[in-house]
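Here the complex is missing a single protein chain, while all its other protein chains stay put.
We just call them A, B, C and D in the order they show up, numbering each chain from 1.
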Amino acid sequence: MNKQAELIRQVSGVEPLKCMKCGKCSASCPSYEEMDIKPHQFVSYVQNEDIEALVASKSLYKCLSCFACIERCPRGVKPGALIDAARQVVVRQRGQQYLSADEIPALLDDEMPQQLLMSAFRKYRR
Amino acid sequence: MSVKNEEFRPVIVAFCCNWCSYAGADLAGSSRLAYPADVKIIRVPCSCRVNPMFILRAFEKGADGVILCGCHPGDCHYSTGNYYARRRMTMLFSMLDFIGVENGRTRVEWVSAAEGVKFSETMNSFVDKIRSLGPNVRLGDLRCKD
Amino acid sequence: MQRIGVFVCHCGSNIAATVDVKKVVEMALKEQGVVHAEDYPYMCSEAGQSRIGEAIAQKKLTGIVVCSCSPRMHEATFRKAAERYGLNPYMVEIANIREHCSWIHKDMEEATEKATILMRAAVAKVHLNAPLQAGESKVTKRALVIGGGIAGIQTAIDIADAGYKVDIVEKTPSIGGRMSQLDKTFPTLDCSACILTPKMVEAAAHENITIHTYSEVEKVSGFVGNFTVDIRKKARMVDIDKCTGCGVCQEKCPSKKTPNEFNRGLNNRSAIYTPFAQAIPNVPVIDTDACIKFKTGKCGVCQKVCQAGAIDYTQKDEIITENYGAIVVATGFDTIKLDQYGEYAYGQSKDVITSLELERVMNAAGPTKGHLERLSDGKAPKEIVFIQCVGSRCSDDRGKPYCSKICCMYTAKHAMLIRDKYPDTNVTVFYIDVRTPGKNFDEFYRRAVEDYGVNYIKGQVGKVIPQPDGSLLVQGVDLLDQKRIMKKADMVVLATAIEPNPDVRKIATMLTASIDTNNFLTEAHPKLRPVESPTAGVFLSGVCQGPKDIPETVAQAGAAAVKVIGLLAKDKLKTNPCTAKSDELLCNGCSTCANVCPYGAITYETKLINDHGIREDRRVAVVNSALCQGCGACTVACPSGAMDLQGFSNRQILAEVDAICR
Amino acid sequence: MQRLIDRAKELLGSGEVARVLGWRKGENSWDVEPAFFASAEELDGFVYDGFCGANLSKYMIEASKLEGKTLVFLKPCDTYSFNQLIKEHRVDRDKAYIVGVGCKGKLKIENIPAKGILSVEGAGYPDAAEMLTVKTLYGDVQVAYKDAMLERCHVCKGKDHMIFDEQIGESADTLDGDRFAQVAAIEAMSPEEKFAFFQAELSKCIRCNACRNVCPACSCRKCVFDSNKFDSAQKANTTSFEEKMFHIIRAFHVAGRCTDCGECSRVCPQGIPLHLFNRKFIKDINELYGEFQAGADIDARGPLTDFRQDDCEPSIVGKRG
Partner (left out) sequence: MLKIKKTDLSALFAKIAESNELYLPVKTAGKTNFAAWTPAAEVDLDTLKTVKSPKDAFFPQSEGLYSCDREDGKIKITAGKLQDAPFVVFGIRACDVRGIEVLDRVFLSEPVDTYYAARREHGILVSYACGMPETSCFCKVFGIDAAAPAGDVVIWTVGEELYWEAKTEKGQKLTALVADLLTDADGAVVEAEQEKIRAIIDRLPNSDLSLEGWGAEAAKTRFDSPVWEQLYKPCLACGTCTFVCPTCQCYDIKDYDTGNGVKRYRCWDSCMYSDFTMMAHGNNRTSQLQRFRQRFLHKLAYFPANNEGVFSCVGCGRCVDKCPSKLNIVKVIKAFGKEDA
């Protein structure tokens, strides 16, 4: 398996094969219109191991991490967790590994996407 | 036994449940699908009838390999028998492995009444495995050997 | 010491071509206890069987080994032959030297050697065989059907038509079940009541059927052919014999604020009520929780107005005990609760309803007298959205992992009926998959799309947002067009998942019938015994076994009835004597065996045991041989070896093992 | 200890219990025997200290047949065994008055590496010392309490009593080892090493049946090794196979029921680590079928009398590391 796809699966704990393609994630998503790759497509991108495209997608930072898709998915597939993991891949590509919550304030700058910040908070609160 | 000085001829005991695997063996027979004569089948009502003591006893008395065949999980004639058998055999095989008995002397295979081909293939591969392992020396009772 | 005869069959050349049968005979004579051995071209022929007979007589044989084809083929033949010649049929063992030997080996020496070993194993086993007698138990020629829906009614009628007595136990005040709540039925769109009511009347009028409504099964004991069942007949407070069903009491009853269960709580009913007009029996019951007389002691209006004097406030629950030979479970289903599906606004808006509620709305006897209108303001809806798979195919704990099977079809039905009756109302269906296998089913769905212009959109709805103007905003996606959809609707209908009636768990426990993780009753075999429970004498009918529509339910009801008739037609049941048996001296009473028995055949008794002179009360396992099917799971679970299987005993199997390995 | 004696006298005096099941002083300070006490005078011989390793649960099978209630003292780990016996209907809960006693780890005299031991001081409860003073014919030595503890105390299941009517005394944390470390180490060996290891250990077995007879799970009225049901009756080992057969079957028979109380290893005169067999099964059960502790929950289904439809296949044995 493609290493990055593997990583995304590991980080998110999501099994894309469980998806039955009902589209409820996209139907629930408040950022749907803004996205080029739609939430329900996240799953098939990971499944098809097309991580490059997924990572390049602007959807990555359009996702608000509201997790409506995770709450409502009838199969427990969690597209929101997938996109969160994809962002993690980007972070790692830049050579930055895990952050501790204490380090975050020092790293804040205006250019950092708010979404990344939000999901970092969610991640470390969990 | 008559053939002694030739190649290693293992003694293999196969426990087959009456409803699926024994019928599968019958189908292998009526389809003329050959497998080595080393395999001798004992008919039991269900795979769950097979006590781990039967398997140890076979090894004690000189068997080189023991295989248990039952209905596929979910298809048991008695609905749940093979589920119990599966756990029991997993435990027994794990213990045999733990005390240093070569892996592969025991096997469980699910063979339906329609799977004559699978039965024959299973027996062929099992006999091959046992032949490659050689005689069972770690579990036999010496008194049966002389 | 046994005197054993070995009979080696040539099976023409089927065996004799590869196995030296003479050599097998010669080897057999060297075996301990073998006093006779012979070969014959066709052992299964009349002549072959009579040779066995002669040998039994002349050599005083006590056991027989036939080396021939598979026991699955001719074991029964040779057992019967042995019995004919005065030997217990269970003293016969077969060595399978055809399917397991001659047919798969080419080398004569090798095949002969193997045949000899198989013969030896069978001889070793026969040494330990004991004569077994098939037990008998009598059959009570009366059946019990639990549940009075279409499944129960159909099963009861079919059994009754065959001439056997049947009792139906129904929990609610009337038989009829879910089908009586439906307006029309797919794929023919005929009126549900029109086809159900005649069945209900037929059941009620049938001389062989007794109906206990407003009753519940309280306790079950016994086993196949001999069940004893306690039935609680709840107090109706109305004398069923005196009541004429005039309905005056219900009109005059001052307590009219109780949600009407039959109409899914969409309107209210009186405290004394019959659930629906065609109810059978057409006799009301008093809901004592709602009745003013019962709550305050003051009222008694119904008693005053009842011309027949049928009202009796002193009635008490009554428990009757009946005996049955067979029990059919037909407890049906309910829709799941939607408390956890906040996103669909069910409960927030009166205009979001379930499909079953829509049935009542569309029905002339329903809360809106059959007019399609919004329950919030009574206005006619112009935009209706149907949402499929609400709670079905859901692997989280909010819903059910299975497909409810009937929703695709009834939604097409609803859509079609609405478009037909109200052509200016738009209907949109959000679906994940449309599943319409079945006779004329897909055609039906296509008609909804092609002839009635129902708008099907692939994509599950994300949420339903009630708007200030009273409308509903449905947020979804069209997955095929990759388009966000925000649809304003006047009414939303949810295709809610169905689940087995919650009471079934209690009933399954009483019957020792097994139940799966979704509370569906388990069938004895998923393919070959789909209407029987693994517990002998217990049969399954309708949705209690798995989701199904009316035609499937009726078909299964008939099948269950046939199985019951087949059982009741026997005067006595012959039981398989190869059953488990517990050695009381060794039994610890630990219950391990009962835990693995799939048939509930093992119970425990405290008995005075004389163990070589030591007398003490001990808890010991007792096997009911009528229930035991002889799988042997208990024998391995038993740590002390007290539990053994007759015909396949520990020592018999070990003797075979020893013979093969020596 | 005095609190235990006082409470026992009180309950005996009031007639609440007919007898007391506890431990009695022996010849030497470490020779503590399980004992029944029927009167206050007899209780003068009662002792509770670091040498009270014996699990009294099994004695309750016989005590359940006697008139009246028996006061039984159970350490936290003993209560698992008692629960399991209740589950198997071998003891009568109503015939037992259970006093859960605190435990600070139990000692094994063999673990004290000294010859000619005359007395061991410091094992008394409630204030067990950190160091034991051992007086011997050949001089005095000091041994850490921990070093003389039974193997099972190093992998203690915890300080909670699973069942009791009342509790007396404090327990100490003695857990300082990994319960499955030794099993895992053997699993990592080659088949030849495993075989050599068990061959050496089991060749010592003298088939005295102490392991079986002390085992609370081996409560069969007649053991399969004493009956002719499987033609397996034996009184002494005649070949190495029989040793293996006996111990494998015994472990299998108690699999899913064994609480890992460690009595088998405690009593083996040849010091065979018999608990390894049981722990191997427990480890497998935990890994393959989900965590299970026999005796923790009376209503839990034993793992070998239960199944899941998606259980692993037996072939997993060859595939796991």
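What we mean here is this: a residue touches a chain if its C-beta (ideal position, glycine included) is under 8 Å from a C-beta of that chain, and two chains touch if they have at least 3 such contacts.
Owing to the predicted nature of the structure, the values given are computational and were not obtained by experimental measurement.
Across D:L11, D:V32, D:C156 or D:V317, the single residue that touches the chain missing here is D:V32. Annotation: of D:A144, D:A200 or D:I298, D:A200 touches the absent chain (contact as defined above). Contact between chain C and the unshown chain involves residues 30, 32, 611-614, 658-659, 661-662. Take chain D: the residues that touch the chain left off the picture are 26-28, 31-36, 54, 59, 115-118, 136-138, 200-201, 203-204, 206-210, 212-214, 226, 231, 233-238, 266-267, 269-272.
By our rule, only the chains that are shown with their structure count from here on.
Centroids built from CA atoms put chain C at 46 Å from chain A. Chain C and chain D have Cα centroids separated by 46 Å. Distance from the chain A centre to the chain D centre is 52 Å, each centre being the mean of its Cα atoms. Touching of two or more other chains is recorded for no residue of chain A. Counting partners per residue, chain C has 596, 637, 650, 654 as the residues that reach two or more other chains.
Interface residues of chain B, counted against chain D in their complex, comprise 51-53, 56-57, 60, 73-74, 80, 83-84, 86-104, 106-108, 138-143. Across the complex, chain D meets chain C through its residues 65, 87-90, 219-224, 227, 229-231, 253-254, 301-302, 304-306. The touching residues of chain C, counted against chain B in their complex, run 70-73, 96, 98-101, 103-107, 109-111, 113-114, 117-118, 121, 514, 522, 524-527, 534, 578, 596, 598, 629-633, 635-637, 645, 648, 650, 653-654, 656-658, 660-662.
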